[in-house]
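One protein chain omitted, others in place.
Right after this comes chain A.
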Amino acid sequence: MGLLSLLRKLRSSSERDLRIVLVGLDNSGKTTILRQFANEETPQVTTPTAGFNIKSIQSNNLNLNVWDLGGNSKIRPYWKNYFENTDVLIFVVDSSDRKRMAESTSEFNELLKDEKLQNVPIIVLANKQDLNSSMKASEVAEIIGLVKLKDREWQIQACSAIDGTGLKEAMDWICKCMKK
């Protein structure tokens, strides 16, 4: 018993608090992704996020505090107030919305320029893969210029927030990244 509780203590002290920031255009699926990460039900009942949501998620001995910032163009200027001490940035793209790919790209480039996000690993989620009209993850990576990125670790992950496919892989990458 004594040994077990000691081990448990050691384990819990090695748990780290991480700060993950989830951004992307409006209607890209950030809140649904957040709910899937937190294993919540009924992702159908969503409303546009005015402001932000935050949830703590335990995964692989890590304690992840995920900040889901609203994608509304009116609140994008406030994103940068939340970048301090960020460990991983998640950028969500609606892969089915070809018309707004340019807008996504320009927001993405703005993020790369931000000083507080220097060297912060980035994972791009090419969301809505369940729709037929969606672009492949590799196409998305190409368009937003992810492949040219050299100053930090990055990853592209195809996913579908509605049924949760691809999100486990995304979480595994984040945890692997943090354990290095």
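Assume contacts are C-beta pairs under 8 Å (C-beta built on N, C-alpha and C of every residue); 3 or more make two chains touch, one makes a residue touch a chain; residues count from 1.
Definition applied: contacts and distances are computed from a predicted model.
Chemist: Under which of the names "ELMO domain-containing protein", "3-ketoacyl-CoA thiolase, peroxisomal", "Phosphatidylinositol glycan anchor biosynthesis class H" or "Peroxin-7" is the non-displayed chain listed in UniProt?
Modeler: Matching "ELMO domain-containing protein", "3-ketoacyl-CoA thiolase, peroxisomal", "Phosphatidylinositol glycan anchor biosynthesis class H" or "Peroxin-7" to the record, the invisible chain is "ELMO domain-containing protein".
Chemist: With the missing chain put back, one of A:73, A:118 or A:138 would touch it. Which one?
Modeler: A:73
Chemist: Under the stated touch rule, tell me which residues of chain A contact the chain that is not displayed.
Modeler: 25-27, 44-48, 50-53, 69-75, 78, 81, 100
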